[in-house]
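Missing here is one protein chain; the remaining ones are kept as they sit in the complex.
Which chain is which? They are A and B, in the order written, and residues in each are numbered from 1.
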Amino acid sequence: MVVRHDVLVVGAGLAGMRAALAAQAAGADVAIISKVYPVRSHSNAAQGGINAALAPDDSWESHAYDTVKGSDYLGDQDAIEILAREAPQAILELEHMGVVFNRDEEGRLGSRNFGGASHARTYFVGDFTGQAILHVLYEQLVHSGIRAYNEYFCTELLRDADGAVSGVTAFDMRSGEVSAFSAGAVVLCTGGMGRVFEPSTNALICTGDGTALAYRAGTALMDMEMVQFHPTTLKSNGALISESARGEGGYLLNRDGERFMRTTAPNAMELASRDVVSRAAQVEINEGRGVDGCVLLDVRHLGAAKIMERLPQIRELALEFAGADMIDAPVPVLPGMHYEMGGIRTDVQGATPLAGLYAAGECACVSVHGGNRLGANSLLETVVFGRRAGEAAAAFARSRPAQPAPESSRADAERALRALVARGGHERSAKLRLEMGQVMTRRVGVFRDDAGLREAERTLVGLRERYADVEIQDKGTLFNQALVAALELDFMLDLARCVVAGALARTESRGAHTRVDHPRRDDATWLKHTLCLATPDGPRVDTAPVSITRWQPQERKY
Amino acid sequence: MEVHLRVQRFHPQVDAEPHWQEYRVEVPEHATVLDALLAARDEQDETLTLRCSCRSHICGSCVMKVNGTSCLGCKTKVSHARKRLAAGEPIRVAPAGNLPVVKDLAVDLEVFFGKVKAIEPYLQPDGPPPEREYLVPNEAMLTVREAMACILCGCCVSECNSLEVEPRFLGPAALAKAWRFTEDPRDAADRHRLEFVSAPGGIWDCTHCFACVEVCPKDVKPMERILELRRRAMEAGFTDNNGARHSQAFADTIAESGWLDETRVLSRSLRGLPELLEWAPVGMRALLRGKMPLRHRRLSGAKQIRAIFAAAQRRSGEPPREHAPGR
Partner (left out) sequence: MKVAYYPGCVAKGGAPELYRSVKLILEPLGIEPTELFDAACTGAGVLTERNPLLADALNARTFAMAERRDMPVLTICSTCTGTMLACNARLQDEGNRARVNELLAPERYTYNGTTVIKHLLWMLVEDVGLERVAQLVKRPLRGLRAAPFYGCYLIRPSSLVGDEHPDRDLYLERLISTLGAEPVKYEGARKCCGFPVITMNRAAGLRMTGRNIQDAKEHGADLMVTPCPLCHLNLDGQQAEASQALGTPLGVPILHLPQLIALAFGHSPAEVGLGHHVVPAQGPLGRLLQAAAAGAS
C-alpha cells in the first residue's frame, strides 16, 4: 500500500490528536498513525490535572515563573511564556469539547493545588484527568473524520531528494503488510520512553519510537539526561500514585513518622517540585530511615469521603498492588522513573531543524520543562504545542505538497523486516530490555556519578553488540509482537545511550539530574542544553544556549 | 510463586481450531494474570500474542477471559484467579467473547469501535460555545463522570449475553457512552440520541442480565445506564416499540390489579396481528397445560396498591395514565 496525505501525525495520544485536529482545521488532509488505538495511549495515565492561570487572582506570569523555577532555569523562557499564555484558552477549548472538569459552587471550573505551583491552578477530572481528556479528544477525532491507521508501527522516516522529511514507512501490525506513507509534513507525537528504565511508571508502549526515528534521521535530541523520577510509585509494580494525593494534603513520612520534607522544603513541604521531593525521599531510604526500601504516603487525615471523591483511582491502585487501603493505612512509596523532559529539539512551532519534520508532547523538547517538569504541565504541553505543531505542519504542507513515495522505499523496508524476522540468534529482546532497564535505574537514577555512568555506557555498548544476535521466535507476519518488541528495543538502545551521554557531559547538578560528584548547579558552564547527534559510534554531545527572556537564574527554594 | 496457566491459542494461518497450551512461570506474590502471561511470553514463548500496555487498568488493552469470566488481565490477581480452582487446576485464559479472534488473545476491535462511533460520540451543543466555560453544576459533571470513567476496554461487550445472539446490538459500552451525552447539560442532541437508541439494536435489546455491571473494571454500570436511557426515551415519547409497550402494559396491569397479568402484558406488547400469530402456539400449549389462567382476578389489596402507585407517579412527575377498566 502506498498512501498520501498532506499531514501525517505519528502517535494518537493527546499531542497527536490535538495536532491532527489543528492541522485539519487549518485545511490539511490529515491522517493519524498509531501503534495502538487512540484511547489506549499513555496520556490516559496522567491522573492529576492540567495547569492554567485561569483564576482572576492568578496570572500567566506567575504560572510561567513557577515553571521556569521548576525547570531549574533550564526551560526555554520563550516557550514557557507561550505555554502559560495559551494555557487558559487551551483548557477552555477542552471544556467546550466536552471534558467533564470538576466545578466550583458557581459551576465554573474548579482547581486544586499541585507541586511547585504558587496558585491552585490545576484543573482536573477526579484523578483521571488524562483519561478524561484523551477520550474527549478521541470523540473529536471521530467527529472530524480524520483517517486513523491504528496498530501501525513506523520503522523509518522517508526523506526526499532535498533531505526534507516526506513521510514514513510503517507496517500494519495485525497483517504485517508494509506501506509507505508520503506526506507534506510529519508530526511526531509518540510520547515517552519510560521502558528504557526498569521499573518505570510508563506503559509498555512507551518506547520512544518517534524520538529514535528523529535521532536516526539526523536531528538533535536535547537534554536527554533530564529524566524525572516521580516521588511516589509503588514498590511492587512501579505503578504511579499521583501527585494529587499530596495536592489534596497528603503527607510523606519516614520510618519515625516524621514529615521529612520539613528539612528540605520548609514552605512547600510535600508540594515542592518533584526532583526535590524525590531526592529527599531517596535520601531517607538510602540513610536507613525508610520502611522496607520505601517512605510512607499518608492521606488518612483527609477522611474517607474526600479520598473517595477525589482520589478513587489512586486508592484502588494502592489497594490492588500494595494491599493498603489509604483510608486507614499509609502506603509505602518510592521514587520511580516517570517522565523524559528531554527529546526531539523543536522550536515553539514544533518544527525541528529537518524540513517537514515536527514534534510535540513528551517525545519533543521545546523546552518548557527544562531540568524538571512541574506536575500538570505535561498535559498542558501536549495540547498547546500539539495544536501549534499541527498548524505549522499544515502550513508547511501547503507550501510543499506530498510527493508519492517511491515503491522502492516500501520494498526496502519490507526486505529489512523480513531479514530481521528470518535471522537466527541466541538472544531474546525481552532479556536485553530488562538488563538495559536495570542498569539505567541502578546507574542513571536519582543519584548519578561519573563511574556509574561509564559503567552504564559500557553495558549499553555490550547490549548493542548482543542485539545483533537477537532472534525473533515468531517467524510469521500476523500480529508479530516479537518483531515489534525487537524493533522497540533497537530504538531504546539508541535512546539509552543519549541519556547516558547527556548525563556524562553535564558535570553539574540541575533539576532532576543529580551528579553526586558535581553536587552544585553550575550556571557559568551549564546554563545550556545538551544536544545528542547520531554518529556511527554513538551519540556526539553538543550544547545550545537557553532562551532567557525575563527571569534570571536564582537559587531554588521551596 | 509458580503459576500454572492454560492459554487458548489460535493462529488462523496455521490452526484449524483454537487449542490450549500450558505454561508454568515464576512470578511474585502480588502478580496479576497479565504479569504471568508476560512472563510466559518474555521467558518462554515469544509467539504468544496479547494486547497490553499500562498494567494499571487505565488503557483498556488487556481484556480477556480468565476462568471463563471477562476481565482486564492487569486487574486480576493470580491469587484471586486461583481462589475457586481445585489444587493443581490451571488458570484458564481465553480471548474476549463476542469479538472475532485475530490471533491468540488478540481480538478484532473494528466492530467494537464501529459501534462506539455509531452513537455519534461527541458533544453536540446548541450554538457556538460561550467565551468562558459552560456554567454547569459540579453534581452534573460528577454524574457524567460515572460513565466517562469508561476506558472502552470491552469487558462488558465480551460478557454481554445479548451480543451472543444479537450481533446488531450496540452493546453496553456504546450505550453507556450515549448515556454520557444525554446526561451532559452541555449537549443539546438528546432527542436525536434517544430516537437513535430506541431503534432495533438499541436499548431494548439489552436483556438485563447484569453481566456488564459485574465485569466492568471501572464500575460504569453500563446496564443501569441503558435502563435510564429507556426511561428517558419513553419520557421523550419514543414509545412506538415493543419495549416501551411492554413497559406500559406491565405498569398498567399492576396499577389495575396489583399483580402481573402475563397474557395481557404479552398481547399489549406486540405489534399487530402478525406478531400475535407468532405467539399463538406458545399460548395454545400453555392453555392446554393449564398454565394460562383464564381469569386474572384483582388482589384484595389492589385498591391500596393503586393509591400508592398514583401517589408515587405524582411525586416523581410521571404523568398519571387513565387506566382502562378491567376486561
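The working rule: contacts are C-beta pairs under 8 Å (C-beta built on N, C-alpha and C of every residue); 3 or more make two chains touch, one makes a residue touch a chain.
Quantities reported herein were computed from a predicted structural model and do not represent experimental measurements.
**Q** Please provide the labels of all shown chains that the missing chain touches.
**A** B
**Q** Among B:M1, B:V165 or B:L277, which one touches the chain that has been omitted from the display?
**A** B:V165
**Q** Would you write out the residues of chain B that touch the absent chain, in ascending order?
**A** Within chain B, the residues that touch the unshown chain are 68, 161-162, 164-166, 169, 200, 204-211, 213-214, 227-228, 230-231, 234, 241-243, 246-247, 250-251, 254, 258-262, 265-266, 269-270, 275, 278, 281-282, 285-286, 289-293, 296, 299-301, 304-305, 307-309, 311-313, 315-316, 318.
The rule is short, and it goes like this: only the chains that are shown with their structure count from here on.
**Q** With chain centres taken as the means of their Cα atoms, state the distance from chain A to chain B in Å.
**A** Comparing mean C-alpha positions, chain B is 36 Å from chain A.
**Q** Could you pull out which chain A residues touch chain B in their complex?
**A** Touch residues, chain A against chain B: 36-37, 39-42, 44-45, 92, 95-98, 100-110, 125-126, 128, 131-132, 135-136, 139-140, 142-143, 174, 203-205, 236-237, 239-240, 309, 313, 317, 320-321, 323, 428, 430-431, 472-474, 476, 478-479, 481-482, 485.
**Q** Over in the complex, which chain B residues touch chain A? Could you list them?
**A** Spelled out, the residues of chain B in touch with chain A are 11-14, 28, 30, 35, 41-43, 45-47, 49-56, 58-61, 75, 77, 102-103, 106, 109, 113, 116-117, 120-123, 125, 129, 132-138, 141-142, 144-145, 148-152, 184, 186-187.
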